[in-house]
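All protein chains but one are shown in place.
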Amino acid sequence: MRRVAIASMAQSSGGESRDSLMDFTFRVAKEALDKAGMTRDEVGCIMIGSSDIFHSGLSCSNSFDWDGTGAFLKEGSRAEESIFAFIYACMRIMSGQFDTVLVTSLVKGSENPDNDACTSFFADPFYLRPVGMNETTAAAMQMREYMWRYSITEEQCAKVVEKNLGNALYNPYAHIKKKVTIDDVLSSPTISDPLKVLECAPKSDGVVSVLLASEEKVGELTNRPVWLKGYGCSIDHFYPGDRDLLDGELKTAAAAAYKMAGITDPKKEIDVAEICEPYAFQELLWCEQLGLCGEGEGGTLIDSGVTRMNGTLPVNPSGGVLAMNPYVSRGLYRIVEAALQIRGRAGEHQVDKDVKTALAHGTQGFAGQCHSVVILEG
Amino acid sequence: MAKEEPREFKAEVVVPYELAVGRTWTTFYDTLKEEKILGTKCRKCGRVFVPPRTFCPRCFEEMDEWVEVAQEGVVETWALINMPFYGQQLEIPFVSAQIRLDGSDTGFTHRIGGFDLKDFETVRTRVKLGSRVRTVWSKEKKGGILDIDYFEPVK
Partner (left out) sequence: MGKPVAIIGTGQTNHGRRRDVSYPELVREAVVAAFEDAGITPQDIDGVVSGTMPSMMEGISLTHFYFADALCQVGKPILKVETCGSTGQSLGHCGYYWVASGMGDIVLVVGHEKMHEGDSQATMTTVFDPFFQQTFAAGAPGIFTMQCMEWMYRFNIDEQKAREAAALVSVSNHDNAFDNPYAHIKIRVTVDDVKSAKVITYPVRLLDVCPNSDGACAVIFASEEKAKKICKKPAWIKGMGFRGEEFFFGESDKSVWPSATEAAKEAYNMAGIRDPLKELDVAEVYNPFTYQEMIFYECFGFCPRGEGPDYVLKGTFKKGGKLPCDPSGGTLCTNPIGATGLIRLAESVLQVTGKAGDRQVEGAKLALSHAMGGTDQFNGITIVSSEL
């Protein structure tokens, strides 16, 4: 299999941009190209990560996205989620047909209705939508089951927020910059019991661009390539009632990614992880399913301090999705943050250890219906 | 087992957005209020875009040069729309058209009007490809695309 590397990256910060979506996209895509000293004409292929109408008000969003991503008369395509766009771009290089692909994911949460106005449209119109299903409702049910089955406490869940928002204070691109205590979290209003407001991700603006290159080409573009080592993805049943919400498809996705990367003991081999935790407790549950701790041990994991910025296995040094949630782009943000850690270029939120191998994770759908896991290496 | 024919289910999806217009397009709309039509010019390829763009999609460079274009231009193409659909913003029939304003290099989408559109054979005699049209401004300006009411054929 042909090797693929990240050659350059650019990201916007998460606060509301007054730029139109088209201009907002252009600036970030252009920055990624400029960093690699490449022009639009020289890129082999353009890949867009965006979601149509519900996350932009535009049907067939690739139409509007085409100009800003630099795709005029270039080979290209669009995936409906940013990690999908990333891996499809990698496949294009692996196939031998292309040497470079510019992947850009874009969304402006500030222009959209509330997250759950959008996620409720994942629900079928006959059954789940009329009974109020959306990602937050599903997450609340999942959280209750998680606390009950494994005696996870509300304090342990709240601790994730305290940790991640604490990390975000050092990330110049993070959207939410606010120091919160465990008490702040626990006393914040209940949004969907047992979930509290501060345990739920905001909605953010976010354009992120990654220039990918083949092994043959990447040397011309950077002296710090970050390699794709593993990928796994898996989708679960649609109806939450058909699944065990605590034993979902993340295990399958992780197993595939570890196998491809040759990882046998993720706890030891992963140096840092950027995990998609739109709801605080999910960081703990996903850590279990990624094999970063044992089953039911998510609570003790956070208590131990291992996942803190200065711990032995830092999780979400960027502040994660709780600090920055550009819905469609958030997966690619995890990849970029993981890659920055490998390069040692994360700045103030660079972790205190050598990072060789990093994990990036993305998820969407009710209670994590679909998961993707990416393993990167320096 | 259901004895009846499978049913259909009525549903409606309405979702509100607040879309940022951005600086370039805000400038364009603000100057429409003064009855001026502005475009931006790409320094690299020299093309003038109306409506203006912040960057040239082909050269992928920012554009910061503003140009006022003429209020008259050539009909590049047109269509008489006689087809209703949900949420349609204009009343049918109307003539949708691409107009290349003098001094610009792109087709500007607007409508042609100012005469009876009921009979399309008559419309065909009034609207022709390559013919010239000019701007008719709305009396009341709202900072939107309909500050230009329509384009009318130049006799």
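By written order: A and B. Residues from 1 in each chain.
We take it that contacts are C-beta pairs under 8 Å (C-beta built on N, C-alpha and C of every residue); 3 or more make two chains touch, one makes a residue touch a chain.
As the structure is a prediction and not an experimental result, all values here were calculated from the model.
**Student:** Of the residues B:W25, B:W66 or B:W137, I need the one that contacts the missing chain.
**Tutor:** B:W25
**Student:** May I ask you to list the residues on subunit B that touch the chain which is not drawn?
**Tutor:** 5-6, 8, 11, 13, 19, 21, 25, 49, 51, 57-58, 76-83, 85-90, 94, 96-98, 100, 106-111, 120, 123-124, 129-130, 145-146
**Student:** Just the residue numbers, please: which parts of subunit A touch the chain that's not shown?
**Tutor:** Counting only subunit A, the missing chain is touched by 1-2, 20, 22, 51-55, 57-60, 62-64, 66-67, 71-81, 84, 87-88, 90-92, 94-97, 118-119, 121-122, 124-126, 231-238, 242, 249, 252-253, 256, 364-366, 369-370.
Convention: only the chains that are shown with their structure count from here on.
**Student:** Any idea how many Å lie between the Cα centroids of subunit A and subunit B?
**Tutor:** For subunit A versus subunit B, the centre distance works out to 38 Å.
**Student:** In the complex, go through subunit A and note every residue touching subunit B.
**Tutor:** Those residues of subunit A that touch subunit B are 17-24, 26, 30, 33, 39-40, 53-54, 56-57, 66-68, 70, 72-73, 108, 110-113, 117-118, 121, 125-126.
**Student:** So in the complex, which bits of subunit B are touching subunit A?
**Tutor:** For subunit B paired with subunit A, touching residues are 9, 11, 13, 15-25, 53-55, 57-60.
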